[in-house]
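Every protein chain but one is kept in place in this view of the complex.
On to chain A.
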Amino acid sequence: MPVHLEIVTAERQIYSDEVDLISAPTRDGRVGILPRHAPLLTILQPGELTIVKDGTRTPFAVSGGFMEVLPDRVTILADTVERADDIDATRVEAAIKRAEELRQSAQTDQEMALAEAKLRKEMVRLQVMRMREIGRRQ
């Protein structure tokens, strides 16, 4: 019996399907959600979100958000999320560089916070991408 997963961001719905397993990075550590899990509401931290459906793993890079778990339905309210396959290495590295420059030149607290958030997000993307490469090699 699979569990219905929905991943939504403030901009749009990203994913909606029946899945067998969800592995998510929460603030208190990684949790694995199988169907008929006890109701849970938790905060996600930046990291890799993995979905297993019919034996295939699909990794996503998530930058934070919330996860609501019900026995038959899981809703992930992500700040930003993207499929690991869609991440492009050179673009991520360029973005990290840009974010670092932004942090160097930040004048106000607001700019600083924005640059740091950006940097954190890009680091997660890079990390997820590397894990993906390791997974392929095995």
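In the analysis below, a residue touches a chain if its C-beta (ideal position, glycine included) is under 8 Å from a C-beta of that chain, and two chains touch if they have at least 3 such contacts; residues count from 1.
In this text, contacts and distances are computed from a predicted model.
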{"item": "Chain left out of the displayed complex - its UniProt protein name, from \"Sarcosine oxidase subunit alpha\", \"Regulator of replication initiation timing\", \"Non-ribosomal peptide synthetase\" or \"ATP synthase gamma chain\"", "value": "\"ATP synthase gamma chain\""}
{"item": "Where the unshown chain meets chain A, residue by residue", "value": "6, 8-13, 26-28, 38-43, 66, 68, 70, 75, 77, 79-80, 110, 113-114"}
